[in-house]
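Missing here is one protein chain; the remaining ones are kept as they sit in the complex.
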Amino acid sequence: MKKEDMIVRDNREIAQDIYEMVLEGNLVGEVEHPGEFLHINTSRHSVPLLRRPISICSTDKQKSQLTILYRAEGQGTRLLSTYRTNETVDVLGPLGNGFPVGDVSPGETVLLVGGGIGVPPLYDLATVLRRKGATVITVLGFSNKNVVFYENHFQKLGDVYVSTIDGSFGYDGFVTDVIDQKKLSFDRLFACGPVPMLRALEDKYPNVKGSLSLEERMGCGIGVCLACVCHTQNDPDGSDYRKVCSDGPVFPWGEVVL
Amino acid sequence: MKKEDMIVRDNREIAQDIYEMVLEGNLVGEVEHPGEFLHINTSRHSVPLLRRPISICSTDKQKSQLTILYRAEGQGTRLLSTYRTNETVDVLGPLGNGFPVGDVSPGETVLLVGGGIGVPPLYDLATVLRRKGATVITVLGFSNKNVVFYENHFQKLGDVYVSTIDGSFGYDGFVTDVIDQKKLSFDRLFACGPVPMLRALEDKYPNVKGSLSLEERMGCGIGVCLACVCHTQNDPDGSDYRKVCSDGPVFPWGEVVL
Amino acid sequence: MSRVNIDLPGLSMKNPIMPASGCFGFGEEIGKLYDLNELGAIALKATTPQPRYGNETPRVAETASGMLNAIGLQNPGLEKVITEQLSRFDTIETPLLANIAGTTMEDYEKVAEALSKTGKIGALELNISCPNVKEGGIAFGTDPQLAAELTKRVKAVSNIPVYVKLSPNVTDITVIAKAVERAGADGLSLINTLSGMKIDRNTSKPLLANSVGGLSGPAIKPIAIRMIHEVRHQTELPIIGMGGVSTLDDILDFIIAGADAVAVGTANFTNPFVCLELSQALEQSLERQQINHLYDIRPKEVHLR
Partner (left out) sequence: MSRVNIDLPGLSMKNPIMPASGCFGFGEEIGKLYDLNELGAIALKATTPQPRYGNETPRVAETASGMLNAIGLQNPGLEKVITEQLSRFDTIETPLLANIAGTTMEDYEKVAEALSKTGKIGALELNISCPNVKEGGIAFGTDPQLAAELTKRVKAVSNIPVYVKLSPNVTDITVIAKAVERAGADGLSLINTLSGMKIDRNTSKPLLANSVGGLSGPAIKPIAIRMIHEVRHQTELPIIGMGGVSTLDDILDFIIAGADAVAVGTANFTNPFVCLELSQALEQSLERQQINHLYDIRPKEVHLR
């Protein structure tokens, strides 16, 4: 983990309010697993005060560069969208555990399910899985066609199905509808996206092998402040917990309460 | 008075930590007297919260442009120094009364005395006085040679004497030392600079015709909050006051308590 | 009935927005910038029986997302307020909330009686919470019994509604709120500034001439919201909420937390047009969202009144 002023190499809007940012710095050398995240200080002053957790979408270790995708929505992410090439941004990372790609064997079929701004970490994951010889099927859900992104990127790595809630692009409905309709079968499932999506997937496939990546409001991002805890599923007295930032953000299927 | 997002046309360091900024906007059309000031919001968020009062140094009504000079020192002025050409900055102004150039007759000799970052408004003043046919003598005091600015500009308008406190440039000592040494004589005196300088001038020339421009910490800049008051000199019960922002910042010689 | 008009005791407001006391003077300067009829109401600068010069300068200091002020209740005094300031509003329909301060109960009574008799004031606001003057009513603001007695006495001499402006510098603001409610207050204003200090490291002394000043601005908003929420659940009185409001979102937050109207203070210094802009933005926003009335954005529990 490093705290580094990374250099912005690119920062552009690739879909409505969705930005792709390329950052360069030594920190890239420490990235190990897809699904790790950065904790980004979007200001040089105290507004906004807290860092923003953003997943690493892909890395290029040769160039010491990594790419993140984010939705410019609230105060911090909107500020992030104003950074220009060659400015620096204060980044803490890489943080979190990432997806357990070590468990995947060559030849396995892995289903990746991403919802909205949960899609980015799956791209790095898909790349690594392909390199390992796994077959990757990706199902991406967005709210409407204006916010669809990276469909083409994923297509280079395997079959891709895109759905939108309003039907304005790809299949009409939720990711689970697409999986049903296409009768997709798989050996393992990795998912990242809004909690209702994750919950629908867990309800549908209670016993699948796989992991999901969670979001929670964070303070420190490194396990110190206990802002980001969640309950575990088999915990009769409700005292057990996981920290999303340092025990997660990726948890084994069925481990934490959604 | 307008509140306007003015366009930055230039913003460059002209001496150590001293910046010259050119701003363009309709507000320029409302500038009337040398010595008026702008109240500048240096941030788009709440840090720093308050505007910064900065004098208008010169105006070009044809181009709807004006120039300010400021020292990048604290939080707000340092932020101001980061603005780039074509960005906009939130400005309230013009504010304040300005120097009473209407009182000056052609042929009068006017002594302008400026100290440090009190120099800027005198430049516009000198220009207007010259246009009126007055003879302008300028004495500028700075702390050292690295922070001397606009000497050449003033030279085009009349005799200029520069002193530095450490003697590293021009005459050695305070502005009052130069006036003594050079035995400068004049019909009227306009001054702007640190309070000790103004006080020294008032002590030296208690009965001169003239005005001085004051600084005080401000809230609103428009006379509402009563942050910027000062006492008046002939006020036995101490209840009389002037607001620097709206009654001033320029006051007749001997009117307010320094 | 518009989407934004509201009716509070003595203040029939075309929208819920008013400048906060001390942040608008007596309307002279800002009245030149826009038509004061656009405002829901106007809270005037504190009036004391006698003229006051206030504290020495520096009177303001900046802090992170906030400012400290120690103006010290500078005002021209009761007589001049009546003769020189109130006539400005003769052609303006916006109701006035006259803020009153003093050192003794008699001070408050005197000003309240005289102002209410002018017929030009919609309601009175008792500033029992100014932290910047040693004798500035601060004890009235922190002691429930004194606050109640003052309220009762002012009510007795006033023929218009009386709001009490509460101090946040207390252990439990609901105790004071309930005390003044029982004593007959018609409404509450909260919060006044929090007592704070800034050090001037050049001198190793407090920066403000008065040492201590009142903290206002966005920094105090979470405290204001919490206190309004608490008080809302403990009294039935209308609440004029304030503390750090500068955006439309802030206005909505205050209404949701339980304020019936919202006052804007410090933000007037950064943007003298802010109250006008917020009034317009609020109405437009409700229209866009087809919300019939502002209060419909509140959760059910808050509909106490």
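Per-chain numbering from 1; labels A, B and C assigned in written order.
One rule holds in what follows: a residue touches a chain if its C-beta (ideal position, glycine included) is under 8 Å from a C-beta of that chain, and two chains touch if they have at least 3 such contacts.
This is a predicted model, so every value here is computed, not measured.
Taking every chain of the complex into account, the omitted one touches A, B, C.
Considering the whole complex, the residue from A:Val22, A:Val89, A:Ala200 or A:Cys220 that touches the absent chain is A:Cys220.
The hidden chain makes contact, of the residues C:Met105, C:Leu146, C:Met197 or C:Ala281, with C:Met197.
When the whole complex is considered, the residue among A:Leu27, A:Leu79, A:Leu92 or A:Val162 that touches the unshown chain is A:Leu92. Residue C:Ala257 is the one among C:Val4, C:Ala20, C:Leu86 or C:Ala257 that touches the chain not shown.
Among C:Val60, C:Leu215 or C:Leu294, the one in contact with the hidden chain is C:Leu215.
Residues touching the missing chain, restricted to subunit B, are 46-47 (touch as defined at the top).
Listed here are the subunit C residues that touch the chain not shown: 63-66, 68, 142, 169-172, 194-199, 201, 204-206, 211-212, 215, 217-223, 225-226, 229, 244, 249, 252-253, 256-257, 297-299. Contact between subunit A and the unshown chain involves residues 1, 3, 41, 46-51, 75, 92, 216-231, 238-239, 241, 246.
In the analysis below, only the chains that are shown with their structure count from here on.
The touch graph of these protein chains is complete, with an edge between every pair of chains.
Chain centroids computed from C-alpha atoms place C closest to the centre of all protein C-alpha atoms shown. Between subunit A and subunit C, the centres computed from C-alpha atoms are 47 Å apart.
Centre-to-centre separation of subunit B and subunit C, using mean CA positions: 36 Å. A separation of 55 Å divides the Cα centre of subunit A from that of subunit B.
Taken residue by residue, subunit A touches two or more other chains at 46-47, whereas all remaining positions touch fewer.
Multi-chain contact residues of subunit C (touching two or more other chains) are listed as 64-65.
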